[in-house]
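Only a single protein chain was left out; the remaining protein chains are all shown in position.
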Amino acid sequence: MATKAKIGVLGASGYTGSELVRLLLRHPRAEIVLLTAERSAGKQMREVFPQFSPYELPTLVAIEGLDWAKLGLDLVFCALPHATTQKVLKEVLTQAPATKVVDLSADFRLADPAAYAKWYGHEHHALELQKEAVYGLSEIHRRDIKKARLVANPGCYTTCAQLPLIPLIKAKAIDLDEIVIDAKSGMTGAGRAAKEAMLFSEVSEGFNAYGVGHHRHMAELDQEFSLAAGRDVVVTFTPHLVPMNRGIFSTIYVRGKRGRTPQELHEILLKFYTKEPFVHVLPYGEVPQSRHVRGSNMTFIGVTKDRIEGRAIIISTLDNLVKGASGQAIQNMNLVLGYPETMGIDQVALFP
Amino acid sequence: MATKAKIGVLGASGYTGSELVRLLLRHPRAEIVLLTAERSAGKQMREVFPQFSPYELPTLVAIEGLDWAKLGLDLVFCALPHATTQKVLKEVLTQAPATKVVDLSADFRLADPAAYAKWYGHEHHALELQKEAVYGLSEIHRRDIKKARLVANPGCYTTCAQLPLIPLIKAKAIDLDEIVIDAKSGMTGAGRAAKEAMLFSEVSEGFNAYGVGHHRHMAELDQEFSLAAGRDVVVTFTPHLVPMNRGIFSTIYVRGKRGRTPQELHEILLKFYTKEPFVHVLPYGEVPQSRHVRGSNMTFIGVTKDRIEGRAIIISTLDNLVKGASGQAIQNMNLVLGYPETMGIDQVALFP
Amino acid sequence: MATKAKIGVLGASGYTGSELVRLLLRHPRAEIVLLTAERSAGKQMREVFPQFSPYELPTLVAIEGLDWAKLGLDLVFCALPHATTQKVLKEVLTQAPATKVVDLSADFRLADPAAYAKWYGHEHHALELQKEAVYGLSEIHRRDIKKARLVANPGCYTTCAQLPLIPLIKAKAIDLDEIVIDAKSGMTGAGRAAKEAMLFSEVSEGFNAYGVGHHRHMAELDQEFSLAAGRDVVVTFTPHLVPMNRGIFSTIYVRGKRGRTPQELHEILLKFYTKEPFVHVLPYGEVPQSRHVRGSNMTFIGVTKDRIEGRAIIISTLDNLVKGASGQAIQNMNLVLGYPETMGIDQVALFP
Partner (left out) sequence: MATKAKIGVLGASGYTGSELVRLLLRHPRAEIVLLTAERSAGKQMREVFPQFSPYELPTLVAIEGLDWAKLGLDLVFCALPHATTQKVLKEVLTQAPATKVVDLSADFRLADPAAYAKWYGHEHHALELQKEAVYGLSEIHRRDIKKARLVANPGCYTTCAQLPLIPLIKAKAIDLDEIVIDAKSGMTGAGRAAKEAMLFSEVSEGFNAYGVGHHRHMAELDQEFSLAAGRDVVVTFTPHLVPMNRGIFSTIYVRGKRGRTPQELHEILLKFYTKEPFVHVLPYGEVPQSRHVRGSNMTFIGVTKDRIEGRAIIISTLDNLVKGASGQAIQNMNLVLGYPETMGIDQVALFP
């Protein structure tokens, strides 16, 4: 039997942490040897996530005082809150420079220190690492990810918007000044912190927008879209909350450039993703539903024409905890460790 | 005690029918004397809607063979399916010309017979009545409604889009060629017909769009927006389904015309609706949630600036069964019968 | 126009508080003159519950330092947490002895100080008031409530179990040693405090029991069932959580005593509640659903025979925020102030 990589999960008591554990427990080349959780240190994983009750897993420990060199981890997933991440990863990579890192926070996604400071309100605490980090959208930056030591896993909203838009922007097929992204997210995207606004009774039987006109994910979109376009791109982006657990669903309004029809936009996407195992472009005119990717690492994309000549409506959907977070992270792990890219993340969606 | 109007509800076994009954049971000037339902004729209302078990209501009857003259109804609410409506109302108003009608179907909303024929695929069966019908968005057409015999109650999606947009279009404050309406609806909007796609297990824990690029409600929007603008207006409109029972939520993207700022758009709306009991404009920059109008006849509207200069994001929400259907219908009844406009429909929203 | 009673709501930022405000805003003989909330003192009600945005309401204030004599309230609803309640109400009734109180906490429900101390772990802080308090299940203790100054509003679970069982116990119709109450509650019963276990993502798409074998509501059931029976009664009671906002649903397993058939149990209930406006006994063999009482002050009860000879299955359901809390509280206010008992709480259930 092939040897297994020694894996650590930092921040295992949150939803992206538990999702990593769910997937890693069945990954044939991964062995979970470290699970951390600050407030739950000393507890068993089953006490914070009872679904793991039947499985053997390391006891949750605090990060403080861990000897990273001695641990000798092959790869660390970091699912810690913003800012803490910078501090912790600096320590990890100083003590254990051979350990690889896939970071699920937003801390290393922005390459430009000025952009980071503007959106997060303070200087970055690990500028050297920020420089080193590779943006981890596998379908777009695969080559760089394979060689990376530190991968900045993309956000769920931004993955869902980038996968359909990056190929169109690269192909110069759409008007860059009229992109509207109306995005909807399930509630796990808000994390597991106990907040009044996230209580069942506040959320169920209702719908709302938030962060209208300003939202930190915009910085990530700006960066990647501008990179793909070779010029500054600013889009309209409105996030909403849906009373469901999992799923990001983006309705994207674009105008074809230089006479490009909606059908031509569809062809560009179809061709771009023809060999990708985790991006599925539906036949022209069909629209995907979030429920049909639930629990899987799949992104479904549909393209339809608007009734206004020249405009197209593109719909993209994924599971925010899988392709939007932990599944994507394992996809990146597979790339970094030289495993087959789909290993351990090829589950079929759970519907209904 | 003031006399009560004799009221009939045609199509009482659907959701808009039951919502009419819910509200009329507590309306001080209305008495339900007729309830019809085709497949459930002969049953008690409690058998099709057990919530009415404690109340006395007429037995459900079939429409066929009713003597409208003899019934002598003051007002009939018509919640019948498309097309059937034309046939039935022609009969009602021929036999009982003094009876008033508020029709909740789409049959009399389009004033132009050609537009009707285009969107519905056949000639209108009651052209005379179509000519007579008044479009029943009370806040916009109040004066005409008061004098009407036949009121065409607006659709839920279109009410939610018209209330914020009509005043802005009338004030020539927004660019008419760049309006994007991303609309989301609760499931009661799909009615009570047993369809696989509406089963709980098909709907819960998911989100989807439908009718992308083409949807009959567009005809109604075209008509009313063009009327308000004095020229043809065609908007982009995408409806979605939210796993919740009640609520329409519209995220509307507009660009201010001739330098109008988002804040000025807000002021126009605030002023327009200052005395309206059922339209509430939130302070500038605040966004409403569908859950806070649930069960009430209220529409909440919020205006925020986009980060793209000159663009505004307007959010509008209402309960599709109340202000989007049966509450609006009773508001129209109140206007038609000369009652205070808020009578019987001033319930406070049910949240949580 | 009749004069309105001056009403205060202590603890207006929780769900029972907002539900009181919802109902009082439309009560013809009540005027809300005081709303308190500790952490939200200084805010407007619309900031903690946006559904009240269109209505004029007093600013939220802290309780500390209020002059109860000067306020001269006719009646105070107390929706404060356990223990705080005792302290506050002692102050209110000392300073303003003519003010009436309907308390929605559990603090004054147990008449026996020893029982209180056992279940709550400390001596009661207002023993005199505990003695004075009248247990406020209107259908059972109506006569005493009318004369009361301090009414202890019953719990939601216990109301749902008492309404079907008290008449049967009084009629000595069921075996007192074999009562099993399997109770299910919507999530608003857990209140608005931000707890991880109540987050949408922890609750939706799942079902669970809690407090199995021990739950404070048992003390209240013991007291009232024993009182009705004239001997000690101990029942098996298991509460569960349903992923829905509102509703208590109790499946109760009983055995008829001395040959009483399920049909005879049904007749006892039918007769007992024949004139009650808020308790509706369904025809024999029919079972109610929680959704059909949502938003109303109604309790629906159904009786069916088990396939095991002599055993009956009784199902009872109500809206925990209305008949299980705030509607019941206003029913008690109506009794205390001499208003018609149904005033302001006769809304028809909101379904769907």
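Each chain carries a letter (A, B and C) given by its place in the written order, and its residues are counted from 1.
One rule holds in what follows: contacts are C-beta pairs under 8 Å (C-beta built on N, C-alpha and C of every residue); 3 or more make two chains touch, one makes a residue touch a chain.
Small disclaimer: the values here were computed from a predicted structure and weren't measured.
S.K.: Looking beyond the chains shown, say which of A:Pro50, A:Gly230 or A:Pro340 touches the absent one.
M.R.: Looking across A:Pro50, A:Gly230 or A:Pro340, the contact with the absent chain belongs to A:Pro50.
S.K.: Out of A:Ser105, A:Thr188 or A:Asn208, which residue would touch the omitted chain in the full complex?
M.R.: Once the missing chain is taken into account, the touching residue is A:Thr188.
S.K.: For a quick check of understanding: of C:Ser201, C:Asn297 or C:Asn332, which residue touches the chain that isn't displayed?
M.R.: Per the contact definition at the top, the residue touching the missing chain is C:Ser201.
S.K.: For subunit A, enumerate the residues touching the unshown chain of the complex.
M.R.: 15, 18, 21-22, 25-26, 49-55, 188, 204-205, 245-246, 280, 282, 288-289, 291-296, 298, 300, 346-352
S.K.: Suppose we count only contacts with the excluded chain; which residues of subunit B make the list?
M.R.: Residues touching the hidden chain, for subunit B, are 15, 186-188, 190, 192-196, 198-205, 243-245.
S.K.: Residues of subunit C in contact with the chain that isn't shown?
M.R.: Where subunit C meets the chain not shown: residues 178, 180, 182, 184, 186, 201-202, 204-210, 212-214, 218, 234, 236, 238, 240, 242-247, 249, 251, 253, 287-292, 294, 304-308, 311, 313, 315, 317, 351-352.
The definition used in the following text is that only the chains that are shown with their structure count from here on.
S.K.: How would the subunit A/subunit C interface be labelled, same or different, where same requires over half of its residue numbers to be shared?
M.R.: Subunit A and subunit C contact each other through largely matching residue numbers.
S.K.: Where centres are the averaged C-alpha coordinates, which chain has the largest centre distance to subunit C?
M.R.: Measuring from the centre of subunit C, the most distant chain centre belongs to A.
S.K.: Averaging only over C-alpha atoms, locate the centres of subunit B and subunit C and give their separation in whole Å.
M.R.: That gives a centre separation of 36 Å.
S.K.: Measuring from the mean C-alpha position of subunit A to the mean C-alpha position of subunit C, what distance in angstrom results?
M.R.: The mean C-alpha positions of subunit A and subunit C differ by 46 Å.
S.K.: Mark out which residues of subunit A touch at least two other chains, giving numbers and ranges.
M.R.: 186, 201-202, 204-205, 243-245
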